[in-house]
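Here the complex is missing a single protein chain, while all its other protein chains stay put.
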Amino acid sequence: MSENRQIFTLKQVVSSIRKTLEERYQQAYWVKAEMHKLNLYPSGHAFPELVQKENDKIVAQVSGSIWSHNFQRINRQFMVVVKEPLKEGTTLLLQVKVAFSETYGLSLQILDIDPNYSLGELQRERDETLHKLQAERLLNRNQQLDFPLLPQRIAIISADTSKGLSDFMKVLNNNPWNYHFFTMLFHAYLQGDMTVPSIIEQLKRIEKVKDHFDIVVIVRGGGGEVGLSCYNNYALCKEIASFPLPVLTGIGHSTNMTVAELVAFRNAITPTELADFLLQTFHDFSVPVQEARKALRTYSNRLIEIKKQHFNSEIKHFKNSALLYLNTSKNKLVQKSQQFNSEAKTLILRKRETLHFAQKESIAHTKRFFKVEKEHILGFQLDLPQKLKALLDREKRNVHEAESMVNLMNPKNVLKRGYSITTVNGKTVHGEMAIQEGDYIQTKTYDLEIESIIQKISKHEE
Amino acid sequence: MKNELLYTAAFDELQQIVRDMEAGEITVDELSVKVKRAAELIAICKNKLSSTEEDVNLILKELEK
Amino acid sequence: MKNELLYTAAFDELQQIVRDMEAGEITVDELSVKVKRAAELIAICKNKLSSTEEDVNLILKELEK
Amino acid sequence: MKNELLYTAAFDELQQIVRDMEAGEITVDELSVKVKRAAELIAICKNKLSSTEEDVNLILKELEK
Amino acid sequence: MKNELLYTAAFDELQQIVRDMEAGEITVDELSVKVKRAAELIAICKNKLSSTEEDVNLILKELEK
Amino acid sequence: MKNELLYTAAFDELQQIVRDMEAGEITVDELSVKVKRAAELIAICKNKLSSTEEDVNLILKELEK
Partner (left out) sequence: MKNELLYTAAFDELQQIVRDMEAGEITVDELSVKVKRAAELIAICKNKLSSTEEDVNLILKELEK
């Protein structure tokens, strides 16, 4: 310890710190911090705990203060812009002035909170939930479920005091079509910090008895546009998205759809609309059934009518074909027999011609035959006189020749030419005759008879 | 006996006769036999057609009732 | 008797007579007998043809009824 | 027996007969048998059509109650 | 008697006479007898021909009717 | 469970029948059967619209398990 030490009073020190801080931090700063606790006091002032976390560990912490009038203004602005009241555990963009009170110490006096930053933060949370669900492929999981043809058995998650629930039930139960629904209410908080765990709990209960239900509806009414950020909660949205039954939401707002609504099988703006949708699904089932009855009549009448027409036209067709067939057959027969007739006639005609030719030939031959025969006979008749004349002439010639010869040889004719015949005692003289010289001979000439005596006899050579 | 010969057989035989005649393969002696036969066949066919026609007309009339 | 002789036989005989006559193989003595025969044969053939034709016409008439 | 043959089968058979008749694939000998069969089939179809119509009308009337 | 001699025989005899005459195988003594015979034969043939022709013409005329 | 399947199947089957009938793909033979079946299916569907068999107490009991 040193001797010349200076001792200050606490006030001196604290005042000096305040003075130094006030000199150093004169202006207001925008600070980003998580509002860990709001610590709203009945006086209307709030003394929130501001922290900064890194990896869930608090790395900075300081107290804040919001004076009542500021708090009310800020809260109004939040409700208008963010549609949420200031909520603990959210990161805010705060306009602060460093304040130091000798008695309370250091705090950040919160002058304003930027609702737009919070809006962005909410948006970021929403986006984060969406991203996570997408990464887990849960975004469309519930929507991919088969929706029952008739969503008749409904597990309702709502608050029994909710106006939305009564609207919903009124529409379902008072339907004029006598559609019957089976509903069972599973009570849950629909607003505030309890919303997420209570809805999740009820969903888990419903899952136990899911075979008794067709769908789950989350119905909330009258809450307006405020306090919906819990429906962007990842845990809740994951539960809804992966629920084994279709979850339908009707949480009564019209803007900025929450993730819960996005991942739900279907979202209706209001519970009434949701009920109307359910009735519509009944219509969608009932109308075709009703129409099927009409269609049954129409189509069966039409079908029978068509079949009757087919049938009648087939009968007509049949009649025509039968008659045509008969007619064709008759014509064929007539044609064939006419052909037969003409062929037979042609054949007969040809045979007739052949016969006629034979007849003509036989007549011609007969006539020629007679002609030839007559010519033969005529030939004989003509030949005969000639042949006779020739024969007679030849004979005449023969006789004439003989006559000529005889005439030639006639002694009278010989004597006429100067010859004479010498006879002795009436006999013609020849060599062998015994005649002597001195015998008497008679000589005969053509006109004289001479008697003479032989003087000399001699023979001549020839 | 006549009706026992089927129309088809009768008509075919008739056709054969006509074909033979066309081919000139029929003598006059056969012709008169064939002519007689053809007359028979034509009568058979005609009878068959008429009786069939009656049947058909009866059925068709029955149908229109 | 006449109708019992077939047309073909009658016609063949007729043709033989015509051929014989053409060849001069018939004597005058035979001639009138042969011509008489030929006339007979022609008549037979003609009759046969006519009766066949009548038959044919009858069929057609029968059919047109 | 009649009702045991289905309308479709009966109608098809009827149609086949008509087609065969049109195509000339039926002989005159078969015709009256085929026509008789066709009449039978027509009766079957007619009965079937009217009984079906009656049945259907009855069911539909019942349904509208 | 004349008609009983056939034309053929008469014709043959006639031909023989003519041939004999040509061949000079007929003596003058026989001649007039032979000629007489030839004339007779010619007459016979002529008659025969005419009567046959008449017969035949009658038949043919009958045929052409 | 069973009933759900039943009505869904009934609805689908009904719709199919209507479609088939609209397309005219039903034979006369099937028609009355199909219409009868459709009437049955309509009854099933109509019944389903106006009734369920669930019991709240049963569910509560199950929830307590």
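Which chain is which? They are A, B, C, D, E and F, in the order written, and residues in each are numbered from 1.
One rule holds in what follows: a residue touches a chain if its C-beta (ideal position, glycine included) is under 8 Å from a C-beta of that chain, and two chains touch if they have at least 3 such contacts.
Keep in mind it's a predicted model, so treat the numbers as computed, not measured.
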| item | value |
| --- | --- |
| Touching the absent chain when the full complex is considered, from A:V287, A:I306 or A:I421 | A:I421 |
| Omitted-chain contact residue, chosen from A:V81, A:A402, A:M433 or A:I457 | A:A402 |
| Touching residues (missing chain, whole complex) on chain A | 381, 384-385, 388, 392, 395-396, 398-399, 401-403, 405-406, 409-412, 421, 427-428 |
| Touch residues of chain E, complete complex, unshown partner | 27-29, 31-32, 35-36, 39, 42-43 |
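Criterion: only the chains that are shown with their structure count from here on.
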| item | value |
| --- | --- |
| Chain F and chain E - chains in contact with each | A |
| For chain E, the least number of touch steps when starting out from chain A | 1 |
| Two chains sharing the most contacts, counting C-beta pairs only | A-F |
| Centre distance in Å when chain C and chain F are each reduced to the mean of their C-alpha atoms | 97 |
| Centroid distance [mean C-alpha coordinates] between chain E and chain B, Å | 65 |
| Sites on chain B at which at least two other chains make contact | 11, 28, 31, 35, 38, 42, 45-46, 49, 52, 56, 63 |
| Per-residue multi-chain contacts in chain A, two or more chains | 293, 296, 300, 304, 307, 315, 322, 326, 329, 337, 340, 344, 348, 351, 359, 366, 373 |
| Touch-based graph of the chains, sorted into line, ring, star, complete or other | other |
| Which pairs of chains touch, using the document's own definition | A-B, A-C, A-D, A-E, A-F, B-C, B-D, C-E, D-F |
